[in-house]
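Shown next, in structure tokens, is the structure this report addresses.
Let's look at subunit A:
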Amino acid sequence: MNAKQCDYEAGSTGQLNSNPGSEVEHLETDGESRRSFLKKMIVASAATAVTGFPYTRAQAAENPSIKFGLLEDRSGNFAIFGINKWHGTQLALKEINEGWTLEGGVQGPGGPGVFAKVAPKPPTENIKEIVNRGGDETKDDTVWNEEDEYLVKSGENGVLGRQLELISPDPESDNSQFQSLARRLILEDKVDVIMAGFASAEREAIRPIMDQNKMLYFYNNQYEGGVADKYTFCTGAIPEQQIVPVMQYMIKNFGPKIYTLAADYNFGQLSAAWTRAMAPILSAEVIGEEFIPLSVSQFASSISRIQEAKPDWLMMYITGQNHSNYYPQADAAGVKIPMGSSINIAQGYEHRRFKAPALARFHVTASYMEEIPTPRNRKFVERWRKMFPDEPYMAMEGHSAYVATHLYAKAVRLAGTTDKETVIKALESGIGVEAPSGWVFMDPATHHLSQYIRLASCNEQHDISFVTEWPYIEPWWTRRLGVNLVRHPESKQYIPDEDPFFKMFKKKGKG
Partner candidate 1 sequence: MPTPSESDGVVVLHAENLTKSFGGIRAVDHLNLTLARSELRCLIGPNGAGKSTLFGLLSGLHRPDTGRILFKGEDITNLQPFQRVRKGLCQKFQTTRIYRSLTVAQNLLIAGGTHTSNRKKNEKLSWALSTLGLDSEHEVSAGKLSHSHQQWLEICLALATEPDLLLLDEPTAGMTPEETALTAQFVVNLNRQALTVLVVEHDMAFVRYIAQSVTVLHYGRIFTEGSLDEIESNQEVRRIYLGES
Partner candidate 2 sequence: MEREDKRWWQVLNGPQELGRGRVFWCLFTFAALGLLAYPFVGSVFALSNFANFCLYVPMGLGLALLWGYSGVLSFGQSAFFAIAGYVYGIISGNLLDMPGGTLLAAAGAIAASAAIAAAFGYFVFYGQVSGWIIPLLLLVLSLILETFMAQTAGYQWRVGSVLLGGYNGMTNIPSLQIGSSIFGGASIGFYYLVVSAMLITYLGLRLLVNSHYGHVVTGIRDDVERTRMLGYNVNLMQIQVFVVAAALAGLSGVLYVSWGNYINPSSMGLLPATLPVIWTAVGGRSSLLAVLLSTVTLRWLADSLAVKGGEYAFLIMGILLLVTMLFFPAGIVVTLARHWLQRKPERRDLKKNRAP
């Protein structure tokens, strides 16, 4: 890895490393301390000599690895997503163990806009005339340059002198396997952290076990939002970060009449509730809603209802292999209505798996996509594909897993220990990192990550272009419900029905 070196600043990770080697580098060499220098050299050599002996090395076991538990499906229904996330984790662990970390740390709320209106420089001549006429116009310009390189040297291999060891059995897309493997990781392997789950059901199956055992748990997947749990941190995108922006864009560009097509389970139903609630604020209207059972793969009747309703655009919340058959069927039926979504393409790369132009006119707000054209993402893609040349597509959640792993390492370094309660406090201290997608920030109150959201538009040839972006969207919804996990620890998942604002809109009859 030939990364361009950024200056390593002790302050940005907030922790001096304790590697004996680097201590030697920082020694002064003036006269008075020459004796102390000598003393230290002797001690350091002795220490190195002692630890050089295999006997003492084995005896000491001074650097047991940090056990990193991962439960992602590598077989079963969710295998394509799980393998992608597993790869992201492996890449991040390799980088950490080889001495790299994401730039960032404890900082104030980050995320300055990349583009902004720049004030012109103050005039130095003809001042009176310029001021009288009001000055030059402001113009759009880059105010903050996103750096090309997101990795910096951490100053040590591993974290706190210990390597991170990945323990990742395969839960086979089976909820009860998640449960028994979670128990195994906690009680038998005694891991220091667990990152697990693709589907919300998988997460909810193990969250009680995490809480019972006070295990630090990361859920790295886009989902319907609402988890407020002292021991859980979520790095995937949530409705206020995806649904609201895509609606803004689609309404502005295509019109106010929305028809929702949603999978008939929690994610689809709750996302549809969000759409219904947000529409009036955005001066739009949901003219029709349909909930498709997960097993359905024939959409002829839905397509005819859509054609009859003539919406301006479609809100798509369909998931799974069966539902993805909608796209070729709609295309064959000649449906040319634009589509907006928070989930397809970015997660399941339908634009690569289906023949053009099935996904034409598709728009999705993604926290990450492989096609993002920034220089730093090009580096990320290069590094990923070097480690995993056969990766079919670098999907959104692989990036979430990658970021979460680095985030955890940073928090442990900050905490100075792997003790879970302390690491949780470190994660709640206001940590942000330079992710390949952009700057992201872990919100202390909600335990959710802010996201750099881009709107991807898919054309007839299935090429992706990013037509607009929201560089920093906070996870504000559970905050509105009063969630503050720093002050009031709890363990539940909120649903929109518990939000009085959402109660104002009832679900229409099934279309």
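Candidate entries met the following condition: all candidates are chains of the complex that A comes from, given by their letters.
Observations on the structure shown:
To be clear about the criterion, contacts are C-beta pairs under 8 Å (C-beta built on N, C-alpha and C of every residue); 3 or more make two chains touch, one makes a residue touch a chain; residues count from 1.
None of these values were measured; they are calculated from a predicted model.
Within this complex, the numbered candidate that touches subunit A among 1 or 2 is 2.
Listed in rising order, the residues of subunit A touching candidate 2 in the complex are 74-76, 169-172, 174-177, 179-181, 183-184, 186-188, 199-201, 204-209, 212-213, 264-267, 269-270, 273, 291, 293-295, 491-493, 495, 497-498, 507.
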